[in-house]
Each structure stands twice: as C-alpha cells, then as structure tokens.
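With one protein chain removed, the remaining protein chains of the complex are shown where they sit.
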Amino acid sequence: MNSAGNNPPPRAGRALPRASSALPWALVTPALGWTLLFFVLPFIAMGFSSLTAHEGGGFTLSNYSQFFTNPSYWQAMVNSLQVTAIVTVISVLLAYPFAWILAEQVPERWQRLALMLAVLPFWTSYVVRSYSWLLVLAQNGVINRALTGSGLFAEPLQLANTRFATVTGFVHFFVMLLTLTIFANLKQLSPSYRKAAADLGAGPVRTFLHVVLPLTLPGIMVGAFLTFVLCIGDYITPQILGGNNELLMPQLVMMQIGRRGDFPLASALSIILMAVVTIAYFACARWLKIERA
Amino acid sequence: MRQLVRIASWLYAVLIYGFIFLPVVVLVLFSLQATSFPIPPFTGPSLRWYDAVLSDTRLTSALVNSLLVASISSLAAVTLGFLSAWGFARFVLPGSGLLRGLITLPLTVSYLIIGMGLLVLFNWAGVPKSLLAAGIGHVVINLPLCFAIIYSQMGDHQINIERAARDLGAPEWKVLLLITVPVMTPAIFAGFFLSMTFSWDEFVISFLLTRFDTTLPVEIWNLLRSGLNPKTNAVGSLVFAVSIVLVVFFELTLLRRKPA
Partner (left out) sequence: MSAPLVDISSVSHRFGQHTVLKDVSLRIEPGSYTILLGPSGSGKTTLLSILGGFVTPSEGKVFIRGEDCTSVPPAKRPTTTVFQDYALFPHMSVGGNVGFGLRMQGVDGATRAAKAREALALVGLAAAFDKKPHQLSGGQRQRVALARALVIEPAVLLLDEPLGALDLKLRRQMQDELKAIQKRVGTAFIHVTHDQEEAMALADHCVVMNDGRIEDEGPPERVYARPATRFSATFMGESTILAGTVTEAKDRTSIVATPVGPVSLPVALPVGSTVELAIRPEHLVLGETSGDVRLGTAEVSDVVFQGSFKRVLAVSAQVPSLHFIARLPATATVQPGDTVAISCHTDQIILLTD
C-alpha cells in the first residue's frame, strides 16, 4: 500500500510557520501575566490577610465578624449605601435633562463644543475637585459670603464637613459622567424613531415618554451602575468634604491602615465592600435583562 | 409651548454649567489672590502663589514624578494592551472569552481595593513603597482600558486588511509594523492619552504605595492639611491645566479617527 499519495512529506518552509501557534500566546501572555500577578494575586493575598489575626497572626474570622458586630463599622456601610443611592438618583435626574438639551436644543455644529465644555472639569483630579468645593462651601467661602452679604442669612451656614458637602462633590462629578453617557445614548437613537412616533400621531411629550425614554433606559442603567461603583469606592471626596463626622466605607478602610496598620481588618472591609458591589452588579445585570425582554 | 421649552432649556443649561464651573472658577480665581487666604474678597490678581509653587522643590519634584509615572506606566499599559488585543483579535485562542474577561476585570473594581490588594501583596513580599510600586498599580488600572479601546477597534475590516497584506507576501512582523500599528494609531493614541490623564490624576493608589518620593495629587493632599491656602489653588490650577492639555490631545486623536 502506497501511502505517499495521501500524505506527501511536509515541505520545510512552505507549510504554515511553526511560530504561528506560539505567536498568539506570546502576544497575550504579558497582559495576562500582569493581570494575574498584580491584580489576581493581590486579591488572593488580601483574602489570606483578611483571615489572619492582626495580633500574632493565625487563622481567624474575627475581622469579618467585627464588621457585623461593631455598630460603627456597620453604620459606615449604611452611610455609604445611603450617600451612593442619593448621589446616583440626584445625578441621573440632573444629567438627563441636561444631556437632552445638549442633544436636542443645541444646534448640531455647537454640540461637540458644548459637550466638551460641560465635561471639562471631569478631567481634574479628585483631590483638586474636592478641594475646590471646599473653597466654595467653607465657613467663609464663596456661598456663605454671598448669603450673609446679601442679608439672607445673618450667620454663615455649616456647609463643609457635612453629608451635604460630600453629596455635592459627588454629584458634581457624576453629573458630568452621566451627561456624557446619556448624551451618547440620545445621539445613537435614530431620528426615524421620533419621526415614526410623530407620524403615528404622538405629540412631543408622548414621543419622549413612550419612545425616547424607554430606548435610553438601558444606557441610563449602565451610567447609574458606573456611578454606583465609582461612588461607593471613593475615599477622597468624603474625606475632604465630609470630614470625619460621618464615616463612609473607604474612609473606614483607610483608617485601619493609617492609624493602626491593621492590614487584616482593612483587607476584610475591602472584600466586604467588593462583595456589595458584586451583588449590586448581579442585581443590576438581571434588571437590565428584564428591561430588554 | 415650543418657545417656553426653549427658554426653560436655556435656563436649565446655564444653571448646570454654573454648577459645573463654579468650583473651577473659584479655584483658578483665588489662585491669583494676593493675600494669604483663598476666600472672598478677591485681592489679586497676583502670581505670587504660582511663584511659591514653582520654588517649592517638593511640589516641583512631585510634578516631575507624576509625569514620569504617568508616561512610563501609560506606555507599558498601551504596549501590553495592544499586543494582547492583537493576539485576541487575530487568533483563535482556547478560553478567549474568559481570558479577555480577566484582562478587563480590573475596570469593575475600585482603585481603593486595587491599591489595598497591592499594598498587602507588596507588604508581604517585602517590596518597598516607591514610585515603581505606584506605577505598577497604574498599569493595572490602565491596561484593561487600553485593551478595551484597541480591541474594540480591531474589527473584521482590519482583519481583512492584514489578510490582504499577508496575501501580498508580507511576513508577520512586516504586517505588524507596516499595517497593524499605523492603522491602529488613533486607537493606540487614544488609549495612551486616556491612560496618561487617569494616571496623572490618580490619588489613592499612589497614596497607598509611595512614601517619600510621591506624585503630585498626593503632595497636594499633604498641602491640604494646612487648610485653605492660595498655594493649593495655584498648584491645583496647574494640575487642571495639564489635564486639559491631555484631554485636548485625546480629543484631537479621536477626531482624527473620524475620516478613516
């Protein structure tokens, strides 16, 4: 039996280069390695750390149980969730009409500039932005001078170092972020939807309620979720604007490292914070699916 | 009715613009304050606080550190991101979806937690706090961003362009240098400048992972302990200005992508 007819000897240099099977791995391994080494491994380290006792090492669950038994820790989570919820709702409510005005009322040729201006301060660092709000809200800052100067109030208001200040600082940032995402959503909407709705007899209000709003809702959800994630994990804004009167989770985490060097507790609190975000993500993902169906 | 909507729209837009720009205007205005407190009344204009910033070696060296960390970490992030995006877009790899998910995973985790994890790991491994450690953290947060941007731009059309080049006799490395990199330039630039801005502004990771030599946001944080101070305004305004320059670059690279 002559098998040569079926299997001619492979010709060197003509078949696909052998490197072609190693090449793709050579391309993706550095990025994967980096992620494993500096993202996944730290996570594992944090997990181990959260299960060791601060004093003397050894396995313990006390770092987690503390969170549930110490009311001030528990309160920090409640505060975080409250602030995040308030910020998300206010930001969406403020940003949606603004994005709508930019997309619908501003002439086409000015839109890019208008949007770029609207999100310019978005690109300043957290620290500088929060400090700027402190200037505005301080005891003798711009707002209080304006209020007392105009005779509306005799005494300056306590604006800085309050939850109000924290929420204001956050809302400032997230209004810009949400304006960006909602604007993009509104622009992606084909004008023929609106034309079709108008053609079928819907007025501007009903077109908005029945066509525009439902079609942009998934985009709003994504923006709102992003707001939630970024807001609940931010340390700077509450630290600078809210002060230490009311602790949020990130402040609590940083406090463990700063004052006491208690890495295990800080790790446990970080993991709990992550878990809350993950739960929110799955809740959100499910809700988004229902929306689409 | 239409007129009413228009007027209400204008009013609302002006209010929101006012809200957005109020802190920035106050920041920049009182950086020009002549006296020692950045609060009304305005006593300037004067550049004395910018002088103070530029003669403060802690701030100027932090500024240099920030630029170094931002540019080197962004370069690393965009290189790793580009190579992996190319690998995933061009070749069929087992578990590709899962691996791509792994690379983009850090996007969903807050900087604080990424910083905490690295702090615990480096502490355990005996890696000292340094700018290098902070730079590693910045690559962790920017790599998924660069990957996502570049990967999303490697569509079927780009794949066909590379096929055409191979078909015409180009070896793999020439395809990469003559076709892929030039065609992907806008996305690569976008990834790089976005990384630059994020790294330049990043606080919490740098705060956790550096000690003596540190980045500008951390140094500004240190300044805040002395309360409200026009010097902080001045350095904040400078940071803002650099961010704007980066954003304008970023916008230009995005605009350049349009005609292609």
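As written, the chain order gives the labels A and B, with residue 1 at the start of each chain.
Please note the rule applied: a residue touches a chain if its C-beta (ideal position, glycine included) is under 8 Å from a C-beta of that chain, and two chains touch if they have at least 3 such contacts.
What you see is a predicted model; the values in this text were computed from it and never measured.
Of B:A52, B:A170, B:L224 or B:I244, it is B:A170 that touches the chain left out of the display. The residue touching the chain not shown here, chosen from B:A13, B:V183 or B:L228, is B:V183. Considering the full assembly, B:I161 is the residue among B:V25, B:I161 or B:I244 that touches the omitted chain. Contact between chain B and the absent chain runs through residues 156-157, 160-161, 163-171, 174, 179, 182-183, 185, 259-260.
Assume only the chains that are shown with their structure count from here on.
Touching chain A in their complex are the following residues of chain B: 5-6, 9-10, 12-13, 16-17, 19-24, 26-27, 30, 37-40, 80-81, 83-84, 86-88, 90-91, 93, 99, 102-103, 105-106, 108-114, 116-121, 123-124, 136-137, 139-140, 143-144, 147, 172, 197, 200-204, 208, 217, 220-221, 224, 228, 232-233, 236, 239-240, 243-244, 246-247, 251. Residues 17, 19-20, 23-28, 30-32, 34-36, 38-43, 45-46, 49, 94, 97-98, 101-102, 105-106, 116-118, 120-121, 123-129, 131-136, 138, 140-142, 145, 172, 175-176, 229-230, 232-236, 240, 250, 253-254, 257, 263, 266-267, 270, 273-274, 277, 281 of chain A touch chain B in their complex.
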